[in-house]
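Worksheet: one structure, shown below.
A single protein chain has been omitted; all remaining protein chains appear in their positions.
Entry: subunit A
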């Protein structure tokens, strides 16, 4: 039965998507919502049944479903095949449950949009592609989902296509992730050439047993890191995610929480066995992760657009996950992925409600004092914010971040034979990131909800939006409690779920304490700066100049992209604005015609000349000859005599 449920879980949203694409005209607004939510809901139901089935089995149990052989040529074979183990089980649960809640929310949020069917068709296709990605047991099959989520994000970011800026943002997202996709393809080609198969299990096994050369492993993992960074908007690919806010808010929630950006984290966690063999690449992942984490947190601190703050915070939180992956704490990365999905979906959906009721206003400095007018949404947003900041005990983010930070402390890199104890440095930077996180998100909270009311929110948040918010709020508060540091309580449900033994070494209590104090101090600083003295900091123009570097980062990176990629491409495009070969051919043709014209002229001139001269010569000659024959006998006799003389002279003279 389970073997039947896995394809069914993928098929449900896919079929819903096909129905919505093809029958858009024949469905009412309500019908569209029912089909979309029904598809994702059925898929979620399948996943829950699968979870119940799998959790009753031993932890090493892996369910393989081979559907058919995709291609077999030479010594290579690829399959359309699914695999359910604990990692993919976690992922499908997150994707379908959070995705389903987002769908229910979107049903109310988007109900007035004329292109509702197209919207939901793309959303369900998005979920289907993500399910293929996390369930695939063959890397090439995974690539279907990998590209599929890219396509769906493109369609959804550019959903309101009447504005060229939206479609430009959509294209930017697709191009940047496509660069990563090509890197992924190169990694696939490297591995397929080395082993003749792309099965994840056999791939990792072959690498561990040394069948694959060290260089191939390093190159392939490096390519995969590039792919994952592009998908997750890490440095240097971070530029697309903030622009992706152009799409409808539920789309942002889906991209940031359940699908798309987490694909890279999933890939690295899935292949952790392979990455463990490439320590240099792992170190690179950790360093880039921590850099992204700090850069994005600083940038989020100076944004004034609510959705952009959340977008940069996503990049920053993904930095945490990559930091964890780089240090080998992949279970911590997955735990943070899960809690992040809860609270980021909550934050986006709450932000969507706020923006909708504030009359499509996104600037936080123009919507003060909303706390009193919409207490429910405020509570939801604050729950999400404390989870994101990782406030001790009440935020899911606290537990997952704690798992990562406590794992970071003993981390060491083995680079070129040197043992580098980088753990404490990374830990310190991670702690700084936690402080910044609390600072920027509570800055937004205080600015938006505190103070005297400046905007009058209209309407009420309908139940269709309120219920998903409530569910996600509960998950954000309690979702992290499945795994706690031993200092608090010996609960290790998450590691048990993944089938790992709980961490043996007890982290010192002061590590946990430091991890708890950093977000609290961030909260305090935010309250001092924006909560207590509202007039000063709020009215200050050009807040961005507080942190000059951070404020200019997005612009600077865009300018850098412009300089490095776009400008040279434009120049090259200018050069080839004509097809060079066709241009040369056209030129040759024109030259040939010119030359033949000239030749024609020359020929005509020559013939004319020759003909004219001939005529003249003939005429002159005939006149001359005519003179000689004038009929006078004396002249003839004189000619004869002269000729005779001449002849005699030539004969006699030697």
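Assume contacts are C-beta pairs under 8 Å (C-beta built on N, C-alpha and C of every residue); 3 or more make two chains touch, one makes a residue touch a chain; residues count from 1.
By our rule, contacts and distances are computed from a predicted model.
Its UniProt record calls the unshown chain "NADH-quinone oxidoreductase subunit M", which is the correct pick from "Glutamate ABC transporter permease", "Pyridoxal 5'-phosphate synthase subunit PdxS", "Phenylacetate-CoA oxygenase subunit PaaA" or "NADH-quinone oxidoreductase subunit M".
Across A:1, A:416 or A:581, the single residue that touches the chain missing here is A:581.
Between the chain not shown and the residues A:82, A:105, A:143 or A:335, the one that touches is A:143.
Listed residues A:8, A:151 or A:415: the one in touch with the omitted chain is A:151. One of A:10, A:44, A:110 or A:192 touches the chain omitted from the figure, and that residue is A:192. When the whole complex is considered, the residue among A:32, A:80, A:351 or A:445 that touches the unshown chain is A:80.
Contact between subunit A and the absent chain runs through residues 21, 24, 68-74, 76, 80, 140, 143-144, 146-148, 151, 154-155, 158, 161-164, 167, 170-171, 174-175, 178-179, 181-182, 185-186, 189-190, 192-193, 572-573, 576-577, 579, 581-582, 585.
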